[in-house]
Structures are given as structure tokens and as C-alpha cells.
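Could you have a look at this structure, given as C-alpha cells, before my questions?
With one protein chain held back, the other chains of the complex are shown just where they sit.
Let's turn to subunit A:
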Amino acid sequence: MLWLKSRRSEGWGIGLSLNSSLGLMFRKSSIWRLTLIYTALSTVLVSLVLLVLYYFSVGQVVRAQDRNFYEVLAQHQLLTKQLSQTEYQLQFGPEFQLSESLSLTFQADDAPVDVVGRLSSVPVGIAMCPEISRFPVYQARYDDIEILSGCTLPAYNGRVLIAQNRQQLDRWIKLFWQTSLGALLITLVIGTLSGWWFSRKLIRKVSAVNQIARKVEDGDLTARISIGKSGDEFDQMAMHINRMLGQLEDNFETVRGTTDAIAHDLRTPLSRLRLRLEHLVSQETETVKADALADVLEELDRIILTFKSMLELTKLEHGLMNAGDHPVDLQALVSDAVELIEPLADENRQTITVNASPVYVQGDPSLLFRVIYNLLDNAVKYSGENASVLVELTEKALIIADNGVGIAEEEMTKAFQRLSRLDSSRTTPGYGLGLPVVKAILKLHGMKIKMLDNEPGLKVVIRLPRPTGSK
């Protein structure tokens, strides 16, 4: 039992280590594959260079000597047929003696001593032309042994030997190939090393991207690729991927925010509504009080309103609504909105001061009216009794400022997010969507909104686009 268990756990251990090293193995194998390709390429390149070099240097000399040898060979082949032996010997005897680069020798078969030429005899076993044989010869002049290469031609009753000394050339050829081999070996070593280094660098960059991709796959949208300093294609790719991930994360946040908003803003009132109805049903009376039903109706109206705002916000945020291009008289909008809100401000003993110059923008008057009204409504609702509200409209901006309690700085940015209803306003239904709608409408019109501390109070600044010309 114990034995089995341990064996089993061992198996698990192996399995796990295999899995975890799989990625590494893959990485290594790609490094080596790339290295191999790189090395092979450089080797082939160097070999090609060497071959070309050989062809035009040593090869050239070899070819010249060979040509010379075969020319002489062909000449003698012809002459031995056309001339009589005596003529041949007479004509070539001195030449045979004098020739430096070629060793020409004639030996008659029947008279082995009758030898004309450089060598004392024509050695036995020399191949017939054009097959070439190599044989040693003693050079009495230098007291040295030379290796000659040559062949024999049958002529008259003997053989003509044509041979040349290729020792020097052979040495050159040998030296050349030795050097070449060295060069190739160096290429191989350097190629492998640098190839491995480059591949590792490359694979590392790729696998960094892979790792992040896997993290994202596993649901971690905050993962980002570290970007190097060189700004090369890899860094650019990393930058683009990071930016893409950022957008993805934002979208996810939006979706999450929307679902949270639906959950919060609809579920809570829906469950309240359900409770109320359930309570009414459980009361065993035949008639239901109209008051109780009116409450239910009111609750339902709030749900409908919230639902409407959500739909609208989604439409606005995704650009499904058109701002239109009507010229809108902002001054008139401001005065209409102020007129609408004024009785409410009066109830709170607040004063609203308007300082507006004529400004025209392009857009949708109803949507823009809503923005102004919502902001005024917020100011009136949250600045407290006896506060004063200042509305200022210039070509550059629309400012709504109050001297009330204001909001904390960290809440200013939150205020424009969906459902981030501020603590102070948590009990006001629908407000959670008010400012996000305002922001979305302004974005649609190419305007920006900012909250500032009015010391004391809150200052909301809307930056207007460049005026389209006032009338």
C-alpha cells in the first residue's frame, strides 16, 4: 500500500515536471532550430565564397598547367604518327633535354638503353594517356626526390613519357583547402554561438509575449508586456498589444459596470416591488387599498425610468445617438434651464446668478438642455440651503459653480462613472446615471466636463468646442 502510493506520487511528480518543462522544451527546441538554420546558412555562404575564391586563384593555375600538359600531349600524339622515329628523335632530342616544365622521355621497348630525354628511363607501370600516374624520380642535381605526374604514349617500338612536376601546385591546393577548412570551422563556431545568442534573444521576446497571452487567456486582463528601450519591431508589437489589452480591459470594465448597474439599479427596486406585491397578495382581503397600489405603481415607474436611462446611456456611450447639427443657442438654453429650476432653488432659499454671453454650438438642443438642467439640479440639490449658484457662459466654457458643501476630490472622477453614486446622494433614485449621461451627451458634442473645487463648493466646467459663429 505504502509502496503503491509512493510510486503513484512519483508518477504524478514526473507528469507535473513534464508539463511544466514542456514550455521550456519548446522554447529550447526553437532556439536550436533557429541556431541551426542560422549556422547552416552562414556555412553555406562561406563555402560558396571559398569555392569562388578557389576557382579564380589556385584553380586558374591548375587549369593553365593542365591545358599546357594536354596541348603537349596532343602534339606528341600527332607527331609520333606523322614522323619517323629518326626524324622524331632528331627533332625533339634537344627539346627533350632542355624542357624544364615538362619531363619528356622516349624509351624503345626492344632497346632499353636507347633513352632520349630528361629521365634515365621510362618507369614501368605508368598509365597510358590520358590516364595520369604519379611516380617518384631522383633529382641528382638537387639530390632530392620529386614526385611527377604524367602518362605514356605508345610510339614506334617504345613509349613516350610526358610528365610534369605538380608538387608545388599540389602544396598550394592542399594549403588552400586546409585554410578553407579552418575558416569554415571558425564560421561554424562563431555562427553557432551568435546564432544561439540571437535566437535566444528573439525567442525570449516572443515567449514574453506568449506568457502574457497565456495570462490573459487565463483571465488576467491586467497583464502587460514589458517594453524594452530599443523601440524595435518587438517593442512596437508589445506596445500595440498592451494598448489593445488596455482597450479590452476597459470594455470588460464597461460590461461589468453595466451588469453591476443593472443588478443594482434594477434588481433592488424589482425585489422591493415583488415584496410589495407579495404582501398585497398575501393579505386575505378581497379589496386592495388604492394607496398600496399607488406605491407599487410609483415603484414601477422608478424602475421604468432607470431602465430608460440605462438604455439611453448605453446608446449614448456607444455612439448610437446622433448629436445632430442644429445651431443651438446656449444662452437661451441656460436661461430656460435656470427658469425651470428656479422655483426649486427658491424652496431651498438659494440664489442663481446667470452671467451669459450669446454662444452658439452645433448639436441637439434637447440633449444639451438636459445637461444644463441636470447640472443645475445637482447644484440645487446638493449645495444646501442658502447657497448661491453661479452660471457663467463664455465662448470657451460653461461653468456652473456653487458655494455649498462640494464633494471630495477623489469622488470627482468617480462621479462620472456608471453607478458610482456618491455616498451623499445614495438615497436619490436615478442620480447614479445622471452624470454619466451628462458626460456621454457632452462627449457626443465634442465637449469635455471637469469638476473642480470651488473653495468652498463645487465648480463644474464644460469646455466648449470652437464657436461656429454667433448670430
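Observations
Methods note: a residue touches a chain if its C-beta (ideal position, glycine included) is under 8 Å from a C-beta of that chain, and two chains touch if they have at least 3 such contacts; residues count from 1.
Keep this in mind: contacts and distances are computed from a predicted model.
Missing chain, UniProt name from the options "Acetolactate synthase", "Response regulator transcription factor", "Multiple sugar transport system substrate-binding protein" or "ABC transporter permease subunit": "Response regulator transcription factor". The missing chain, though absent from the display, is touched by one residue of A:Leu119, A:Met310 or A:Leu367; that residue is A:Leu367. In the complete assembly, the contact with the undisplayed chain comes from A:Lys315, out of A:Arg33, A:Lys201 or A:Lys315. The hidden chain makes contact, of the residues A:Val58, A:Val72, A:Ala292 or A:Leu340, with A:Leu340. Listed here are the subunit A residues that touch the chain not shown: 294, 297, 301, 304-305, 308, 312, 315, 321-322, 324, 336, 339-341, 343-344, 347, 364-367, 369-370, 373, 377, 430.
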